[in-house]
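Missing here: one protein chain of the complex. Every other protein chain is in place.
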Amino acid sequence: MLSRFANPARFMRVSGAALPWFGAAAAAVLAVGLVWSLAIAPPDYQQGESVRIMFIHVPAAWMSLSVYLLVAMASAVALVWRHPLAEVAAQAAAPIGAAFTLICLATGSLWGRPMWGTWWVWDARLTSVLVLFFLYLGYIALVNAFDDRDRGARAGSLLALVGVVNLPIIKFSVDWWNTLHQPASVVKLGGPTIATSMLLPLLVMAVGFMLLFGWLLLLRMRTILNERKAEALRLYGQPANRRERAEALTGDAVARS
Amino acid sequence: MAAFLGLFRRDLRLALRQGGEVGLVLGFFTLAVLLFPFGVGPEPELLDRIAGGIIWVAALLAAVLSLDRLFAADHADGGLDLIALSPLPLELSALAKIMAHWVTTGLPLTVISPLLALFVNLDPEGIPVLTLGLLLGTPALSLLGGIAAALTLGARRPGVLVSLVVLPLYLPPLIFGSGAVEASLTGDGAYAHLLLLGAVTLAALPLAPLATAAALRQALD
Partner (left out) sequence: MSAFADWLAMGGYAGFVWPAYGLAAAVLGGLSLYYWSRHRRSAADLDRLQGSAGRR
């Protein structure tokens, strides 16, 4: 299936057709989800209305992790099979994943403040998400740190793979660290088991986020491919005027041979 | 084997010849540790509580500082190309260089850590665990640091980039190493922590050279 989309032209055609559907679906699902989260879902017995933050925070956390796994998988495909679009997908996805991670951290902070009185809680999950944020930043920084774009892409792919291997180790060590330093009260940003009335809007928001991610990813990938093609055209020109360009650059002898 | 040892000895000689390499690492480590009492106050109980963490964080920072000399000089003058062309597999060459790096970085840090522990009021009970932990964990710092150093070869502003890339890799050794010291002080027993620390190093031993060599090949292409 992947090889069918290796052709950038075909990808552009298919993604161009799919784009408006993703966008419309994302808008519709998010609209439903927002109304549900903000108005229909009941307040929590203990946390009151502040529990509505969970409807943003938890789906954002799910997205931040899933997108990183996507970046890692795309990087593996890029390194092992040299699929031409895999690197583009990984590089397009990373900033979106970082944005979800940032939202997760900020909403986690806003959720924790009324509950535990501090703006930052070194809760095991929030801490893991913080490290994930740095994994994203490292990937993005590394890809953009080289003048040679291919070198940056390949280094980034390798870093993503190293990161995904490291991820369960980080999760384990952060959980370990958290239980060591656990104060008397259990500081968990999850609360008790979620009732169905809260689970449904959560899932709707999650689906909405996924559709939005899909739309943003295709948008970004298409932009990258357009920009690369434009750059190639500017540098090398169309076949029709390549001869003139060669003549201008190297002098007559070479062009006429 | 001879080629492996040859590369190891060559890197060791280069680092020691300049003398300043080891001195820089030890100097930074010492300074970083000594700054903390000025920062948090000299109260003995407080320092004792955070001593393990202070020394481990300082060791981490000193390790990060020393990473740029692992591959950068050889990459710049073409030595890395020669190493890659030699019959010794690149993974083993990377391991030889990383081992030499550890002998001139992690090992000296481990040796002077008991002395520095005195300055941060670490309970004498905690010193053996601290030293053993550093002995088990600093090889991991060199191994994992090698991956980051290789990935950032030829990058613009590699210094900041290496720190950012290596930070998530260094978290587990930090957590287990400083946790071990704290556990020994509270009487909980540091065994589990040290075991996990050892596991990290053992896992890194075959895997890190693989990733490092892959990164080196990308840099040399």
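As written, the chains take the letters A and B, and residue 1 is the first residue of each chain.
The criterion applied here is as follows: a contact is a pair of C-beta atoms (placed from the backbone, for glycine too) under 8 Å apart; a residue touches a chain by one contact, two chains touch by 3 or more.
Remember, predicted model here, so these are calculated numbers, not experimental data.
Across the entire complex, contacts from the unshown chain go to A.
Of the listed residues A:S50, A:S66 or A:N144, the one in contact with the hidden chain in the full complex is A:S50. Residues touching the missing chain, restricted to subunit A, are 34, 38-39, 43, 48-50, 52-53, 56-57, 60, 95-96, 99, 102-103, 106-107, 110-111, 113-114, 212, 215-216, 219-220, 222-223, 226-227, 229-230, 233-234, 237-238, 240-241 (touch as defined at the top).
As a convention for this text, only the chains that are shown with their structure count from here on.
Residue ranges of subunit B in contact with subunit A, taken from their complex: 147, 151-152, 154-158, 161, 164-165, 167-169, 171-172, 175-176, 179, 182-183, 196, 200, 207, 211, 214-215, 218-219, 221. For subunit A in complex with subunit B, the residues that touch the partner chain are 131, 134-135, 137-138, 141-142, 145-147, 151, 154-155, 158-159, 161-163, 165-166, 169-170, 172-174, 176-177, 180.
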